[in-house]
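Omission of a single protein chain aside, the complex is shown with its protein chains in their original locations.
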Amino acid sequence: MNTITPTPDRPRSAYRNFYHHLHPLRIRRDSLRPAATFGLGLIAVSLVIIIVLTGLLLMFHYVPSTDPTAGAYASMQDLRWIVPFGRLVRAMHRWAAHFLVLVVVLHLASVFLRGAFQVPRRTNWLCGLGLLLLVLAESFTGYLLPWDQLAYWATVVASNIAGAVPLLGGWLRQVLLGGSDVSQVTLVRFYALHVFALPLLMFILLAIHLWRVRIDGGLAHRSENGVSVYPSPLGEGAAPAAGEGLRPRTPEPHPPTRLSEDSSLPTWPHLVLREAAIFLACLAVVAAAALFFDAPLGEPANPAHAPEPAKAAWYFLGLQELVSYDYGPLSRLHWPPWNSAGPVLGPEFWGGVLLPFLLFTALCAVPYLRAKPCGIGIYFALGRRWSCIIFLAALLTIAALTFVGYFLRGPNWILTWTW
Amino acid sequence: MTDPAPQPLSRRGFLQAAAVGLAAVATGLAAFMAARFITPALPHAQLSDFTLDLPAAYPEGQSFVPTARIFIERRGNRFRCLSAECTHLGCIVAWNAPRREFDCPCHGSVFTADGAVLKGPAARPLPVLRLTRDAGGRLLVQRRTSVAPDQAWITI
Partner (left out) sequence: MNLDRLYSLVAALSLTVLAVLLAALWTESDQPWQWYQKEFAARTAADRPARLAAASTPMARRQLFDAIELADGRQPALREIAVPQLGEVSRCVTCHVAVTEPLVARAEFPFKKHPESYLDPRWHPVERYGCLICHGGEGRATDADAAHGLEVRGATPRRSGEYVQAACSRCHRERPIVAAPAWNLGRALVAENGCSGCHDLGPDLPGALTGPPLSGLGSKTTAAWLTEWLRDPAAVRPDTRMPRTPLAAEEIKSLVALLSNSRERQVDALGDEFTSLPVDFARRGRTLAQQDLACADCHDFPGLQRPGGYPIPGRRLALNLAGAGDKLTPAWIAALLDDPARRLPTAEMPRYGLAGDDRRALIAFLAGLRSSLKLPPPGRQPADPAMAPNDAELRKGRDVLARQGCPSCHITGDPTSSELRIGPSLATVGDLQPWQIDWGSATVSPGDRHLITYFLRKLQRPRQFHDDLGAVNPLRMPTFRFSGPQSRAVATYLLSRSVRTVPDEYLVPRSAGPTAFVSSVGESVPGRLAPLLSRYRCTACHALAGQGGAIAPALDGLGTKLRTDWLRDYLAAPSPIRPGIQVSMPRLFLAPAELDAIMVALNAVADPRVSADVPAISGSNAMATEAELGRKLFLTGVGSDGETVGVCAACHRHGSPGGAAGPDLTHAAARLQSEWVYAWLRLGHRLVPATRMPSFNLSDTEARRLAAFVFSDLPAKTPGQGGKP
């Protein structure tokens, strides 16, 4: 075939092409068990779809301006009071985004505890970490857009944390804010990031992520342990038909293996129906939550008066906890350390920059710490006992910090026991 | 695909139809709601009536009032108001004093001082708008109500 002639089958084949990039022909019965991954990845994808759709709708009304009467805040008020279903759409976007953060973290935990980050899924683990960062960045940039008090002050605090990054901090902060203060310029920058730059990156990474799941032989499975040959990227070992286009970039180390008839099921309709069910369930839950709980909107941003307490979104409260601690003698160190005239490395550096950075580096390094894969696809595999314990401890610490930040911090960030 | 084609009204077929049908209805409803969502809720938020100046503020002849997009014509103590929006595709016509006609810059329509079409593409005359006075004596124009050409003039 040297010319591309449109055939009646072309749309169809395009669809199939798309389908097969994401789905194998057959799928292990084991992977369809709800407890295999708890469907967390699919839930995340569903939420992303909901967020994108509602986000697109919101863009029809949102005005990224600080003008009190015709700008961002006013458009939030209009969504709330005059746009038909405005409340619903806004709250759906908001709650889906909150759920997404939670679900992605749980997804990460499930991948970790199942040992699914090991060869051959190391690349995908990194890809996933990239997605985690993007999800958080989306949340952060989206938080400013209503231009209410919380939005404004959370951004002030966060941009100052960014400013605490050694060497790059000052520049980073200026680039984020488009100046030295949170202003109209900042709002437009955050808007551009939130609705275009970050989603674009996210789609690219997400496409790679999902494609890699398929390339890497589907979900991690216990049967991979001790096998030196990995399952075929194409599942049931058929070579791709001409024009169907899936040509594996990485032919090594994937010699075709067959999934036996009784250990697997055709993905159509078995997987697809489950995907549909998960999406619908997510939609129902998000829409119901949005129906009953309105997305909050505070007072309009007021640069002259910080609300008490100025709290970020819940998933950043762990971080806010960390920057509110006294790091004792550490916070008397300078940057660079030998220059006592340099800026002091305060809590915003230790808690806001260094600790998260170390944590993230550790997560990136995880797949490379062990030479030989161990306990792939098995929750809490004995061989990975200690790493699981350490991981859980870290996760619980973060949860505890978040809990303290959310529930126990009153005005002036004072610890209070409210019940 | 892999399953054998279901018989009409088999249990499987019914469930399939129900699932697809309900999902389609839900999608349809969602689409309707989305359409409502993007339809402006206050399309006519601007008042269609404009309070203008006192009659004395308008000189003899035609004066353009940008806020209301109208022309006020004065002859002595008589006043008349014409819409300045071209009836072709909505551009603002300009008063050509020497030729005593309204010219549209966009596609060349020409109207007489009374608003009648002299030259297309416009097919309808410029509407004559109802002119009244408010309690303070200022002129008041109602963009929404046009009047017959013979009732165009009001005397102050």
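Per-chain numbering from 1; labels A and B assigned in written order.
Going forward, a residue touches a chain if its C-beta (ideal position, glycine included) is under 8 Å from a C-beta of that chain, and two chains touch if they have at least 3 such contacts.
For clarity, every value in this text was computed on a predicted model and none was experimentally measured.
Residue A:A277 is the one among A:A14, A:M59, A:I204 or A:A277 that touches the chain missing from this view. The residue from B:A30, B:V65, B:L118 or B:V147 that touches the chain not shown here is B:A30.
Checked against the full complex, the candidates A:A72, A:A287 or A:A313 give a single residue touching the omitted chain, namely A:A287.
Listed by residue number, the positions of subunit B touching the unshown chain are 3, 11-12, 15-16, 18-19, 22-23, 25-26, 29-30, 33, 41-42, 45-51, 132, 134-136, 140, 142, 144. Taking the complete complex into account, residues 68-69, 74, 77-78, 80-82, 84-85, 88, 149, 269-270, 273-274, 276-277, 280-281, 283-284, 287-288, 291, 298-300 of subunit A touch the chain not shown.
Everything below uses one rule, namely that only the chains that are shown with their structure count from here on.
For this pair, subunit A with subunit B, the centres built from the Cα atoms lie 47 Å apart. Contact residues of subunit A toward subunit B in the complex are 57, 60-61, 78, 82-86, 88-89, 266, 268-269, 276, 280. Partner subunit A is touched in their complex by these residues of subunit B: 1-3, 19, 23, 33-34, 36-39, 41-42.
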